[in-house]
Each structure stands twice: as C-alpha cells, then as structure tokens.
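With one protein chain held back, the other chains of the complex are shown just where they sit.
Chain naming follows the written order as A, B and C, and within any one chain the residues start at number 1.
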C-alpha cells in the first residue's frame, strides 16, 4: 500500500516483558480505502519531542500486530534515549507516524509449511506474519529465543490461533537452554521440510547461523534486517548495507526483508 | 544567605493572568539553618529536560513570594520554549534549582515611605518586597502597570496586608490608561515624598522613565535589571551590562538590583 | 494582509519561491512525492551525482548527535546515465525547478559532467559540490583552497549555459576568501553551507559510529555556524547566497534571510518531518504578509547590529 505521514494516537500501553512495551496506536490513515499494512513492514515514529530538536531523528519499528480496523500495535524494547521517550507515552498522547514502509515478507502459498525464527525483539514482525498465516489456514511453527525468561513476550495468543511455539533462552530459564539457532538445528534434524518457507528476524549473528542451517537443509529463508535510518523511505541512503554480492541495498525500501542467501551468500 | 544547588518539587501550579503562572516549589535546602532568601533575589531553574540537551541553558526567575517554611513561589510568564516547558510542570514534578542568587533590594528603614513600581512581570519580586515590608509595619504603595487587564496579576492579597495599589494599563482596560511611569508622574506631582525609598522592576524603557522621575523628585530609587544568563553566579561573565560610568557589572551577582543613577547616570 | 511576491532570483535562475530541499536529503524527489506536495517548493536539489555510479561508504552511514546527525553516505549515486534515464522523468514533470547537485574527483570530471548536464532537458541549474567531507579524493579538497575552488567553477561555467551554483564547505579558516574566489568567476550563486566534519564513537564498544569514521554534521546544531557563514559572505561580497544548515522551522528561514541569504535549503529537517520544507514556506509567507513585506528581498540582509551595550 501507499505510505502516509500522519498523527497517531496512543490507545494502549502495556509492559509485556522486561523493558519491553506494547504500544497500540490509532492511525486511521493507514487503513483508508481498505488498504492495510503487510507483515514485515515498519513505521517511523517521531519527532520524539515536538518542542526540542534533541533527540533529532525519528525511530523505526516493525508492525507487531493489527489490533483493530484502525489500529496497529508495536513492540518496543527500551534500549536508549528515543525508546525511553516512547516508553513514557500514555494513552491519549499523539505522535507523528510515517508508514507503512518497506517491502514485507513474501507471503508463502498456503500449502507450504512455515518456520518462523525470532531472536529477541525480532519477534515483533513475526507475530504479525504468524497471525496473517493463521487467518489463511496455515499453522506456522515459531522458534523464539531470548536472553532469559523475563525477556520473552507472551505467546499464548499465537498458540490459541494454532501457532506451535518452541522457546529457547540463553540461560535455560525457559524452554531450550541455548541459542534459538541451536534449538532450530536440533528440531530440523528430526524433521525434513524441504519446501518449507522460513522467515527470521533478530540479531545479525543469529540470522547468519539460521542462514547456514537453511543452506544445509534447503530451507527457503527470508531475513529481516535492521540498520540506522534517517528518512525511512529511500531518500537519504543512510541505511544502505552491502549484500554478499557487493551490491548496496537500502534496508528501508529495498528491504527490510531480503532473501537470506542474497545477504549472506549462496 | 549562601546559595544552594538542589532539587525542588512543584507543590502548586495556578494560572494568575494570561500566559502567567504561579508555581510553588518546595526546596527545604533554601531554608536550612534558619536562613531565608531576601526580596530581589532570584533562582535558576533547570536543566529544563533531564533527557535532552535542547533547550540547553537554565532560566532565571525572581522569587515572587515565600509561601511556607520550606516553600517559595515564582511568577512565570510563558514567553518562549523554556517557559513553555516550565509551564507544563505539574505538582509532584521535580527540577533543579540554584539559589538564592543575586543581591536583593536594600531593605529600607521602617520609617521611610516606600514606593514600588512594577511593569509587567517586573511585579514578581516586588510582591516579596512588599510583603516583607508589611511584616515590618511599613505600608508601601505599589504602582503596577501591564498591557491590559487580563495580564494583571491579582493584588488583593497585598492590599489585605496594607499595600495601597494603583493600577495602569496601556489600553485603559483597568486603572489609569497609559504607562505606569505616567501614572507615577501624576501621583508624585500631587505628593512630596523626598525621603522615600523606591524600587522598580520592569522593561528597560519603563525603568529609564521612572529613573528620570526619581531624579526630578529626589526619590531614592533602586532598579532590578534582567539579562540573558548562563551560570547565574558570576562565573561566565555572560550577563555583564555596562553602567552609565562605563563600568561593567554582572547582573547575576553584582545585581540584579542596582542604584538607578548608577545604571542610567546621575 | 497584503499579498507577497515570493519569487526570487539567484543570478540567472528564477524560482517561484525561495524554499528548496537540500541535496542528499530528498533523494531525487520521487521518494517524498507520496507524502508531500513537492510542487509547492521553489526547487528540488537532487542527491549529488557523478559521471559513473558510486557505491558510497560502508555501513553504518548515519548516527544521531545532539540536535543533529552525522552522515557518511560517501556520495552513493547511480551515475549520470541512470540519473538521466530513471530520475529525470519524474523531476521534469514537477512545477518546482530541478537543480542537479554533482561532484567529480578531478577538475576535468567536474567539467565533463557539467557538459553532459548542460544538454539535459529539465535541469534548471547545476549545484557544484566542492564541499563534501565524505570522499577521499576530490570533494572537500576542492573547496578548501580559493584557487582550486575558482578553477573548478570556471571549468564548469565554460561547459554549460545553465545557471551554476557552487556549494561551499564551512570547514575552512576563511570562508569569505573561498567565496570571493568563486564569486569572481561570475557564478550565479553560492550555497552556504555543507556539513561540518565530525565523528562519534560508541563509548561502550569503542567502535566508530560511522563506517567511514569521519562524516558530516548537519541539523540545527550547526545553524549558528551556517548563519555566521552567510552573514560574513553577504557583508563582504555581492553574490546571491542560498542559506542552508539547520533550518527546521520558518523562523530559522527568516534568520537566514536577515543574515543575507536570498533563498534557502531545508536539509535534515525533512527526516523528522517530510513536510518540513513546505511548512517553512507556508510560515515564511504568513510572516512576510503579517509584517507587510511585499517581497522576500525585503528581509534579505536586514540584520541589525547592536551599538554600545550601555543601557
């Protein structure tokens, strides 16, 4: 859909995990003419303070869920100054929103098995993708890892819709003890899923590990990347990363979703 | 008294006139060891935003009243970015306070008649002076001018303590129609007050006009000056103004109160 | 309220109003077309182009700083041919003028590209970037020395009949000296300023926050430096100045006009608010009307300098 620049209103705010907030925004303009954002797309929020130029830039966040005919939810980890300001927003507050931006995941045909792999806040866009898949009758499997149990966002809602969830924590405080890529390796050993579609989002090291796995198992993998952004829509060339081929790609509009092998090499 | 750098808590906030707020702060440290600020002294407030360097500098405000054993009141005109931020403070909010700063008015002997002249927000420190004088049995006369009636801060409290108040507005919407210096000229024509002490605070043009009057009528006049400040305590030399003699004076610590003739010439 | 004539002239170039978007902050125009009325502004200045495609610097390329940002894009661009084929069609359709920002790594490259741009229909003026701090060869080197700056400019002027604007760097000891050398070539205008050379480090990891280590500082943080540069050059020389650097809201635009600029570029502010330039224009128009000015020029170089300081 065409992106818009609009004022959104905070309609809900809840802590879902340690330093991790769910923020619901009402932004009718994103849904006008029956359009709706696609899983994997993101929005830019800001200016963070209307009456101050510090912090200066807006901040990108994946669309976490659509929660109503005019509403979207974001999952925000409070990691720095910008997210601290966003974390202090209260219902009724308004802020600028630019979106939906980026390409989103290639929505797989309903017949294919789907494996989703999330590391930390990388789970944000995968909720949206999982819910859309469920709505089409696909029941994806989600492998979801985080540092420890208190950093995991609840997944019961997803499970109720038919998503099978396997958890991993670095410290073993919940689910598999270790990296989510290790959990995935273990699981894929036991099951052959040659024509599965897979989507991963999380830290670069995790994406690299998952890509290695996908390469060995013949998984069709897409990864969602992050980088610092200024404009969010292809104008500043600030978010460019170089693919394995040496070609430069703007994460904000050529991505954020890329074929894993394009990024990390065949 | 010795100045302190402390955290103050907003305990009250009320609109007193158009774009003019009364803010009460609890700041025990200003009153420790039985000390108390003197009329004419001021405080620096800030940082205005703890999590942002824009706006960068703190802002000076006269002490308007002492409203309790650990409290002071400020009268704040919302004129720009800093005062807009201060104007949005709510009871319970905390902010940095440096003070009391500056020299204050020369407190006149109780036997002398006292004439106070305020233009606009210049009334802020004169409330404090008037109340202290009343407490010593002196009943000062206050001449108080503003652009129009909706910019005048209520003076009934002062009148109840025995201050006689004469108002002036530029547009004639309350009291004398014209400048407060004109009102003063009219009043002083009819009354001889050769040994009166007088204190004035307001825009530079008003202070100049009042000084001219005082010169002609032999009034002993002190004026409180303003200038942009950074440190507020004599270190940066940013607030220096040059007196009629050519000598430079720091408003923050050599003032803000000066003998009128020093400033404007004998 | 009276009506205001917003038209301004920069040498031979006439714009319907003085507000442009700065090079590198608005892509090639089409990127922002969905969000804002690009046709409202006086001109779009394109991202800088070179003869051949340039990859630009490695990531990260941007980082936020207090009231500003650093960028080290490294002049990534698709090269002249792709630019002409893929970017010009959109720009030609605009009712705003198109100013093409460009650079080279030798005087001959500058001249060569100027010659090619001269023939491109729809290009209303050229902006010569001799001030980008993000590339090793060329770039800043050309803008740091008066003789070199003048010879690049002369080489460009010889190859094109289109109006030529030269964009200067603030990273010099004496900007008036450079501006004078450039103005003496008969150039149509001078854009002041490009970014300041800066750098940031992640205190925790020690990593330089830009792939290129050093980048260009932009945003409101640099506005005082930009206003000063405009003022100094306007006081010293008789040349049309385009003010640029930290304009976020319309009062900032008035500040630049009063300092001596006759037109303006809004840069990084667009990243905060896509409509920044359009809002600056609207605010400026209302201000001019309310103040009873008949034209933009009424504000240009109207800064008042204090006398004395005695009360």
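We adopt the following convention: a residue touches a chain if its C-beta (ideal position, glycine included) is under 8 Å from a C-beta of that chain, and two chains touch if they have at least 3 such contacts.
Given the structure is predicted, the values throughout are model-derived calculations rather than measurements.
Engineer: Considering all chains of the complex, which shown ones does the missing chain contact?
Structural biologist: A, B, C
Engineer: Can you say which of C:89, C:186, C:224 or C:292 touches the chain missing from this structure?
Structural biologist: The single option touching the absent chain is C:224.
Engineer: Can you tell me which of C:78, C:163, C:198 or C:267 touches the chain that was removed from the display?
Structural biologist: With C:78, C:163, C:198 or C:267 as choices, the missing chain is touched by C:198.
Engineer: Given the contact definition stated above, which residue among C:6, C:120 or C:208 touches the chain not shown here?
Structural biologist: That would be C:208, which touches the missing chain.
Engineer: Check each of B:41, B:58 or B:103 against the chain that is not shown and name the one that touches it.
Structural biologist: B:58
Engineer: In the full complex, which residues of chain B touch the absent chain?
Structural biologist: Those residues of chain B that touch the unshown chain are 2-5, 46-47, 53-58, 96, 98, 227-231, 233-242, 248.
Engineer: Since one chain isn't shown, list which residues of chain A touch it in the complete complex.
Structural biologist: So the residues of chain A touching the missing chain come out as 53-54, 204, 208, 225, 241-244, 246, 263-264.
Engineer: Of the residues in chain C, which ones touch the absent chain?
Structural biologist: For chain C, the residues touching the absent chain are 57-60, 65-68, 70, 144, 171-174, 196-201, 203, 205-208, 210-211, 213-214, 217, 219-225, 227-228, 231-232, 246, 251-252, 254-255, 258-259, 302-306, 308-310.
The criterion applied here is as follows: only the chains that are shown with their structure count from here on.
Engineer: What chain pair has the highest count of contacting C-beta pairs?
Structural biologist: Chains joined by the most C-beta contact pairs: A-C.
Engineer: Farthest chain from chain C, going by the mean of C-alpha atoms per chain?
Structural biologist: Max centre-to-centre separation from chain C belongs to B.
Engineer: Calculate how many whole Å lie between the centre of chain B and the centre of chain C, each centre taken as the average of the chain's C-alpha atoms.
Structural biologist: Those two chain centres are 46 Å apart.
Engineer: Approximately how many whole Å separate the CA-defined centres of chain A and chain C?
Structural biologist: Chain A and chain C have C-alpha centres separated by 36 Å.
Engineer: With centres defined as the mean C-alpha position, give me the chain A-chain B separation in Å.
Structural biologist: That gives a centre separation of 56 Å.
Engineer: At which residue positions does chain B touch at least two other chains?
Structural biologist: Each of 53-54 in chain B touches at least two other chains.
Engineer: Two or more other chains touching the same residue: where does that happen in chain C?
Structural biologist: Where chain C meets two or more other chains at a single residue, that happens at 66-67, 220.
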